[in-house]
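Worksheet: one structure, shown below.
With one protein chain withheld, the remaining protein chains of the complex are depicted in position.
Naming follows writing order (A, B and C), and every chain is counted from residue 1.
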Amino acid sequence: MSIAAKFEIEYLQYLDKDGKEVRKDLPAFAKDLDQMVELYKLMVSTRVFDAKSVALQRTGKLGTYASCLGHEAAHVGIGSAMKREDSLAVSYREYGAQLYRGVQPREVYMYWGGDERGNDFAKAPKHDFAWCVPIGTQCLHAAGSALAFKIRNEKRVAVCTIGDGGSSKGDFYGAINVAGAQKLPLVAVIVNNQWAISVPRKIQSGAETLAQKAIAAGLPTIQVDGNDIIAVRKAMEDALDRARNGEGASVIEAVTYRLGDHTTADDARRYRGEDEVKEAWTKDPVPRLRKWLEAKGAWDETKEKAWLAECDDWMDKEVDAYLQTKTQPVEAMFDYLYAELPADLVAQRQQAIDLDRKSHG
Amino acid sequence: MSIAAKFEIEYLQYLDKDGKEVRKDLPAFAKDLDQMVELYKLMVSTRVFDAKSVALQRTGKLGTYASCLGHEAAHVGIGSAMKREDSLAVSYREYGAQLYRGVQPREVYMYWGGDERGNDFAKAPKHDFAWCVPIGTQCLHAAGSALAFKIRNEKRVAVCTIGDGGSSKGDFYGAINVAGAQKLPLVAVIVNNQWAISVPRKIQSGAETLAQKAIAAGLPTIQVDGNDIIAVRKAMEDALDRARNGEGASVIEAVTYRLGDHTTADDARRYRGEDEVKEAWTKDPVPRLRKWLEAKGAWDETKEKAWLAECDDWMDKEVDAYLQTKTQPVEAMFDYLYAELPADLVAQRQQAIDLDRKSHG
Amino acid sequence: MAQITLIEAVTQALAYEMAHDDSVVVLGEDVGVNGGVFRATQGLQEKFGELRVLDTPLDETTIAGLTVGLAVQGMKPVAEAQFEGFIYPMMEQIACHAARLRHRTRGRMTVPAVWRAPWGGGIRAPEHHSEANEHLFTNIPGLRVVLPSSPARAYGLLLAAIRDPDPVMFFEPKRIYRQYKEEVPDDGEALPLDVCFVLRDGTDVTLVTWGAQVKEALEAADALAEEGISAEVIDVATLTPLDFDTIAESVTKTGRCVIVHEAPRTAGFGAEIAARLMEECFYDLLAPVQRVTGYDTHIPLFRLEMKYLPSVERIVDAAKRTLAVS
Partner (left out) sequence: MAQITLIEAVTQALAYEMAHDDSVVVLGEDVGVNGGVFRATQGLQEKFGELRVLDTPLDETTIAGLTVGLAVQGMKPVAEAQFEGFIYPMMEQIACHAARLRHRTRGRMTVPAVWRAPWGGGIRAPEHHSEANEHLFTNIPGLRVVLPSSPARAYGLLLAAIRDPDPVMFFEPKRIYRQYKEEVPDDGEALPLDVCFVLRDGTDVTLVTWGAQVKEALEAADALAEEGISAEVIDVATLTPLDFDTIAESVTKTGRCVIVHEAPRTAGFGAEIAARLMEECFYDLLAPVQRVTGYDTHIPLFRLEMKYLPSVERIVDAAKRTLAVS
């Protein structure tokens, strides 16, 4: 038998679910405990932020919200490996990555609270994309960004994240395919949390790993324990380095679990068993890293409490800022449609303003 | 290093470019020389048909036409492995497969001659799809057909063909992905003829084979010499068997070469070198099979001449039938839109008829 | 007989037809165990199995193409787009194949399929969950576009859509999914796919609308009645092919017309009705036809969305404008 091609996909994990090292060759960044503490702190604050969001929704102060519970290692791992000049294109729940890059909780609240201004990031890089609801489309934005960087000969990388469900969409395939064909500086991370709303991973694809989708595009790929931030970040660093060095694109599958409902509009008990969720909690990325840090003497209960208190303060401030944001004037509907409002729309804008005044006074 | 998954893709070839057997384990059908002669004859008649089409176009009797020159082994291999109850969904140039299944040359002429009636196959299976111009979309028609067969528990297989270019389209990915997830009786054949109009294979994808795209969907796959009809048909038979037995879908990459222009509207000399084309002619599937048959004593120059004469007769009859077909009446525009013409369109239909009468006399 | 909501009427129609016709299948994202994100397919997978109520991979192109393939092979697929705002990747299959295969093959291949999608704004949903894009389909020959606005019409029109031998886009106004209940006998009776519904008789002005805005139109008619103005209200419901006669008859009588829809104004389907009225009822018009629509901008996120949607006030104002000029 003659062989046309052969492939092998690596699985990467440094910390097991109890925070024990399963291999000795820790990457350089993981040896810097101060930095690891910073990553841990962001994972914790992401979780505090997330709980606050859900609470806001439950009390009617937010619309539908998509929680990131359980994804903290994957998301922070992605965000923290990137440089500021790189560009990030997310779906909707990758707050851990975004907070690292400077998106403010108040902005997240505004977006899910029905106010477009949440997308006008004040501190995060202006070249990071807005939340992207149409599944998969962000992958092509990242590919286009990568192409722009390549055309301009800039040493920058475009990163996109996509769900297990989203990796079924033609856009994902299109993005990795053109990235392979044109050697674009792209890193596509499949955050496989096992569910796409109610649809389990096995209904999305007959492939044994999602990482292997990269083979279709001729790209290097790896599957990592997405609840092990060391593994996620190491895979990211390798992929980013390759991309930055002109070696082209990569795919990473980060295997994790969506511990919460899909969004606050969803009730996961309708479609998945409690056992599965219970089992998934044993792999929770946050205590895992905490145990590892504690074993190294870099973290303890006092620090945890202090940090949690700081996070609470932070979120309170963010919530205040959010709640104090006045609704946009009605003409905001028109004012960001075109660089300049076309003459044909002037009357409509005025009509909206007049009607609003009339209704209010 | 821990390994998440491993893959190996076979390359299949029985006859080298000179018609010499490169492996001893000929499949059963290839031992039946009468049958092999039939396949050869269809390859030849396909080529005669194709030349006739191009000639018709050159003399203004056909619109744009997409030639199949060089694809005869791939196309006849596909068509001849299928059963009548299976369903075929092609792009536009797979005449070898279609003629085998009963599509008549006059129907091909009608379609490319600007007459929808070419799609109303008189003798081919009614469940075979019409020509499909929007690239890739036919793959999903086949997947949907396969799903229908599965739901109804019928032992039928849906086959689609797609080009190297077309395999970049999300539709192809969507089709193999859902076929993998749902174990559908689908066989997707990538007819890799190295070019998508002017775009070479390497610009379509960074993957070393197109067969490996199947890995993204978790499907069995194989790369075959698409100019070796024994290899094509063997791979088809294996894949069809698996599908018919409930073992799900497969992908086949048939490596061939587009010896002609993309269509009669194209001039390939604009974008590809003569050397490449010359080299490709040395792998021509037709003489290759002829040499093999001649070596076995199953074919000779006399038979060749006789068959060519028969083909010419056949095509002359088909061309006559085509040229004698009267243009449809103007109201045909309306008469196949809905099962019943909606009341709101009755006046438009009448207007078109009246106007036509007025203009003609 | 139980009282049911519009969404329950959708479920009832699906269940009825699936029970009576083996070739009917449902496919889409989350339509199975979860019963759809709005519960339109609730309980169907349990009753009819995983293949007839199929959770697909997350790719609208795939859903649309499977639907065409199924239909061509003799099934009657009912595909769901989870929200109408996610329907774009389905368009190639719908426009190039579903709407054309009968035409392309001179009747050899047909596509008796339905595409359902929750449609429209007003439920404080996230971005892309509030679109009203019926006009993307009203200019595709070979399609039908249907938009029910009551439980009974949802039931009867969905049955008709599934039974129709040609492809039908079936948009469900999610804002009124659970607005009220009414008795809808589960008798399998379909409604015609090419007849507008005159919901209220009137003599002074005709309000023409569809979808969730039927609610506002009826309320506007009430408000106008209080001022002594008699408004006729027409629910177009089956946009294409259009039953223009019913509209023309009404406007010929009243001489005045206000068209209400929540999609943006420019090139919305209201333009077509206005153009037809001009062409065919010009001499009966006592005032120019008015359009009350969404503005020519994207429906804003929910803090502002109610200011975008046509209000009772805007409809009443427009009706009065048509009355002011004669």
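The definition used in the following text is that contacts are C-beta pairs under 8 Å (C-beta built on N, C-alpha and C of every residue); 3 or more make two chains touch, one makes a residue touch a chain.
In this text the structure is predicted, and so the values were computed from the model without any measurement.
Taking every chain of the complex into account, the omitted one touches A, B, C. When the omitted chain is restored, the residue from A:19, A:113 or A:174 that touches it is A:174. The hidden chain makes contact, of the residues B:22, B:323, B:339 or B:355, with B:355.
The hidden chain makes contact, of the residues B:133, B:323 or B:339, with B:133.
When you scan C:121, C:173 or C:264 for touch with the missing chain, the hit is C:264. Contact with the omitted chain, checked across B:51, B:124 or B:203, is made by B:203.
The set of subunit C residues touching the chain not shown comprises 61, 85, 88-89, 91-92, 95-96, 99-100, 103-104, 127-128, 135-136, 138-139, 141-142, 240, 242, 263-264, 266-272, 274-275, 277-280, 282, 285, 287-291, 296-298.
Residues touching the missing chain, restricted to subunit A, are 87, 89, 116-117, 119-121, 126-127, 129-130, 132, 134, 137, 139-151, 158, 170-171, 174-175, 177-178, 181-182, 332, 336-339, 342-345 (touch as defined at the top).
Where subunit B meets the chain that is not shown, the touching residues are 63-64, 92, 111-116, 131, 133-136, 163, 165-166, 168-170, 196-199, 203-205, 265-266, 270-271, 327-328, 330, 332-334, 337, 344-345, 348, 352, 355-356, 358-359.
Note that in this section only the chains that are shown with their structure count from here on.
One inter-chain figure worth recording: subunit A and subunit B are separated by 43 Å, centre to centre, where each centre is the mean of the chain's CA atoms. Subunit B and subunit C, compared by their mean Cα positions, are separated by 40 Å.
Residues of subunit B found to touch two or more other chains are 170-171, 174, 177, 181.
For subunit C, residues that reach two or more other chains under the stated contact definition are 56-57, 59, 61-62, 89.
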